[in-house]
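Structure record follows, encoded as structure tokens.
Heads up, one of the protein chains got dropped from this complex, but the rest are sitting where they should.
Chains: A, B and C, in written order; residue numbering restarts at 1 for each.
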Amino acid sequence: MEDTQGRKLPFASDYMEGAHPALMQALVRTNMDSCAGYGLDEHSEAARTLIREACHAPAADVFFLAGGTQANACVIDCVLRPWQGVMAAESGHVSTHEAGAIEHGGHKVIVLSHHEGKVSASSVEACVVSWESDENHDHMVQPGMLYVSQPTEFGTLYSLSELEDLSRVCHAHDVALYVDGARLAYALASDKNDVTLVDLARLADAFYIGGTKCGCLLGEAVVFPRHNYVPHFFGMVKQHGALLAKGRLVGVQFRELFRDGLYERIGRGAVVAADQIRAACRELGYGLALDSPTNQVFVALDTTQLAALSQLVDMSFWEKMPDGRTVVRLATSWATREDDVDALIQALRSCR
Amino acid sequence: MEDTQGRKLPFASDYMEGAHPALMQALVRTNMDSCAGYGLDEHSEAARTLIREACHAPAADVFFLAGGTQANACVIDCVLRPWQGVMAAESGHVSTHEAGAIEHGGHKVIVLSHHEGKVSASSVEACVVSWESDENHDHMVQPGMLYVSQPTEFGTLYSLSELEDLSRVCHAHDVALYVDGARLAYALASDKNDVTLVDLARLADAFYIGGTKCGCLLGEAVVFPRHNYVPHFFGMVKQHGALLAKGRLVGVQFRELFRDGLYERIGRGAVVAADQIRAACRELGYGLALDSPTNQVFVALDTTQLAALSQLVDMSFWEKMPDGRTVVRLATSWATREDDVDALIQALRSCR
Amino acid sequence: MEDTQGRKLPFASDYMEGAHPALMQALVRTNMDSCAGYGLDEHSEAARTLIREACHAPAADVFFLAGGTQANACVIDCVLRPWQGVMAAESGHVSTHEAGAIEHGGHKVIVLSHHEGKVSASSVEACVVSWESDENHDHMVQPGMLYVSQPTEFGTLYSLSELEDLSRVCHAHDVALYVDGARLAYALASDKNDVTLVDLARLADAFYIGGTKCGCLLGEAVVFPRHNYVPHFFGMVKQHGALLAKGRLVGVQFRELFRDGLYERIGRGAVVAADQIRAACRELGYGLALDSPTNQVFVALDTTQLAALSQLVDMSFWEKMPDGRTVVRLATSWATREDDVDALIQALRSCR
Partner (left out) sequence: MEDTQGRKLPFASDYMEGAHPALMQALVRTNMDSCAGYGLDEHSEAARTLIREACHAPAADVFFLAGGTQANACVIDCVLRPWQGVMAAESGHVSTHEAGAIEHGGHKVIVLSHHEGKVSASSVEACVVSWESDENHDHMVQPGMLYVSQPTEFGTLYSLSELEDLSRVCHAHDVALYVDGARLAYALASDKNDVTLVDLARLADAFYIGGTKCGCLLGEAVVFPRHNYVPHFFGMVKQHGALLAKGRLVGVQFRELFRDGLYERIGRGAVVAADQIRAACRELGYGLALDSPTNQVFVALDTTQLAALSQLVDMSFWEKMPDGRTVVRLATSWATREDDVDALIQALRSCR
């Protein structure tokens, strides 16, 4: 893989490389430490303390899980009661790309309409009030939680004001607010972002700080800002097959990510690169399907452009547009190299 | 952790350290490779090929999962049909220490009596025949699979002859045979073992080659010797929240474990060390609760011995005996150091 | 209840009375027969034979269940494999009014748009093709079944041609077609209907002939036209808590319903009554929310009309219209009395 001859430019996703070098070094350094299992080790405990500090949430419960679908399935299944379902944007990861993991746990995903991946407080309220006011609602699934992702699957961001509205509506109706932060580092690194970790811990009942897509080999940090918000979560994680024997593996990485603020810096390069790609697209006359301010770039290509660019660049098919064009996604990450960005812009230029 | 002053001797379990150095080096070496996700990368593919070769099972389907409970839950849930349950020793990991993961998936664990962790072909046959011959068996859970572990939770081994008997009985009654190999490397390294990977692939319908306890940071290789034995397993792994985005993480490690036979050597030091500890116990007059030939040593201690040894050694409580003594488990692993074994024997001597 | 003074006119639903007198008499007549349990009795067996004959499906498997949600949950859970979901109109009973029973069984309800409760073959095909052609479809729930209701929740009917199209699309893509016939007698009794029981058995993989809303005390007859289409269904019904110990209770009633064609006559009076109510509404200038040809009448009322009519008639709230009017549902049934229809029309006249 060292040979770059014939190699396609790697913009297919943000989980193509291993771990950020600093995390890898920490893993190597601690490799032969003899640690307690199941996340009860000193590294995990230190990481939890650092995360509580970063969130200004001293009583928070923090658990380390292996991946995003697993985190979503565990949190949603454990927060909801059996008669409840989770509201989510039709485009939400739990609605579309988790192979029915939420329903496998027994819960309906109640689909809300969305704009560029975001749901509005008014549509959430309408959904909840509709259930509350229906005299037959015992025959219907109760909306017990709202799932949002920050950034969304379209790379867009909820503003602080929007998130406060969502939180207000949820809590006025005893609905839990859960934020999927699979790509949270890329939100925190965006110029357009005004939502901090402290805000998340203040406004949400549960959220996870994404590691897999943000520099870790694997791992997500699930945060419940209030202690014991979900009783027996540890045992239920085990029951879901999601408890890592060597929990230290994720603990060591998050300890490194939060030791001196790396998590809030780690996505910066990716966002700068994505901004450069977006600027180049605009300049070159490519259509941007939407103007997301994080690490994902959505470009509309005609058939010729698609064929040509596919020869040079690894990228993801996103969707077919009514006008026949194809939207592709170019994802940058903490691992994106500047020369690859330059080469990509060159490729875009050559495919005009 | 480099300082050994005041440090207890690490015999609590076989998953206290990180990865075997060779595996760690492979992870570092490949860290910045840009790989496809979800185990579709070249490392995972190469590892699958090597495992098929080691098992003489060219058509086998091989999947990499994160941990043992997850592997058990996915395999059992996906092989069984909804009206079926899985037979297992009362002491089997799925019966006792998976927090109800099998039942969470909707299946009964049908408990069989055992001797030192092992079930007999005759008790399996009796269970199946009892169901088959009951005229009301539509009201009862059908035994659809047999779960055994090799080595067992007591460190004992099925002989080839015993495993052939189990396989014969299972297949005569259309019951799937599944072998949990969480500690398989320690079976393969035992002088008493006569069951090879090739035998497992020939006799079982599914098994997993344990990584987490056998040198990996994490990971188990689930093997279905016959292609497409479980349709849609990939999607069901995703549905169980068990699909690793960076599947390469486990693939790289198993590629290294099977590149030149490391897996079959990696447990040897642990078994030698355990043999030394067992010999010392016998010589020193400690009771061995059972004479397991792998990496776990079960010693019966009186109250004074227990108190004294607990000051010096990290070990696991196993069970209380009727005569008041306590059985503790001392586990060795690929990471066990010879000087720690010597120090442990010294400690045993001092606590007589 | 014999006194009709002050009594509201009973049009709230079609399950307000007990059993059709002929069925009640059959229950009384056979009450002290000593019968085998669990539907293995002679009455149930005779009923199954009669249903097979009525459907021209001599190899059909027929099971008697207690209610509609139970039938839907059992059939869908048993036909689908774990990675599959069921497509249904957004207005379908399984989508909205079964308290999440389908998701409780682990399956997603994949929502399709509808017109007056009906889905089109083209929207079904688009949904299936979208899944088939998505390269990441292992991460998505596979549409494994189409659920439709005949008549629909809006009282509308699929024509034979429409049902043939749905069947063709489903079977071209290996999707099961399931028809919920909770109110099937009212479809069969409609002048507008051209779909027979024989057609259903020819076009669907599973359907149920509704009893609870069509003259029975309780009970639905689930029909799988092909023998052994769902292996172990009997045991899975038991597992769902849906196996009646005294299965004869439903068997006796369906035997009577199919002894000499009562089922195909039993809804006729209800449809005639509903037609009279619809004609009166039109004549009196009430808006019909839609022009359903079966036993449900959907009338749009302004606030004054709603208040006045609610004093006189038991009816169901259906939905609020954008213009402020309220749609109510008036349901007739096999038990509807002609004098109550006359009184209802009188009431409608008085509330203009």
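Convention: contacts are C-beta pairs under 8 Å (C-beta built on N, C-alpha and C of every residue); 3 or more make two chains touch, one makes a residue touch a chain.
In this text the structure is predicted, and so the values were computed from the model without any measurement.
Undergrad: The complex has one chain that is not drawn here; which of the drawn chains does it touch?
TA: A, B, C
Undergrad: Just name the one of B:H139, B:H171 or B:R352 that touches the chain not displayed here.
TA: B:H139
Undergrad: With the missing chain put back, one of C:S44, C:T96, C:T212 or C:T332 would touch it. Which one?
TA: Spelled out, the listed residue whose C-beta touches the missing chain is C:T212.
Undergrad: Pick from A:N72, A:Q150, A:S167 or A:Q239: which residue touches the chain that isn't shown?
TA: Within the whole complex, the residue contacting the unshown chain is A:Q239.
Undergrad: Just one of C:G235, C:G267 or C:P293 touches the chain that is missing; which is it?
TA: Per the contact definition at the top, the residue touching the missing chain is C:G235.
Undergrad: What chain A residues would touch the chain not displayed?
TA: Residue positions of chain A that touch the missing chain: 77-78, 81-83, 106, 138-139, 142, 231-232, 234-236, 238-239.
Undergrad: Residue by residue, what part of chain B touches the chain that was omitted?
TA: Against the left-out chain, chain B lists 82-83, 85, 96-100, 103-104, 106-109, 111, 135-136, 138-141, 317.
Undergrad: On chain C, where is the contact patch with the chain that was removed from view?
TA: Counting only chain C, the missing chain is touched by 1, 10, 12-13, 15-19, 21, 24, 27-28, 30-37, 66-74, 98-101, 104, 212-213, 217-218, 235-236, 238-246, 248-249, 314, 335.
Going forward, only the chains that are shown with their structure count from here on.
Undergrad: Do chain A and chain C, two copies of one chain sequence, contact each other through the same residue numbers, with over half in common, or through different ones?
TA: Result for this pair: same.
Undergrad: How many angstrom between the C-alpha centroids of chain C and chain B?
TA: Measuring from centre to centre gives 51 Å for this pair.
Undergrad: Using mean CA coordinates as chain centres, what's the gap between chain A and chain C in Å?
TA: Chain centroid spacing, chain A to chain C, equals 42 Å.
Undergrad: Among the residues of chain B, which ones contact at least 2 other chains?
TA: 235-236, 238-239
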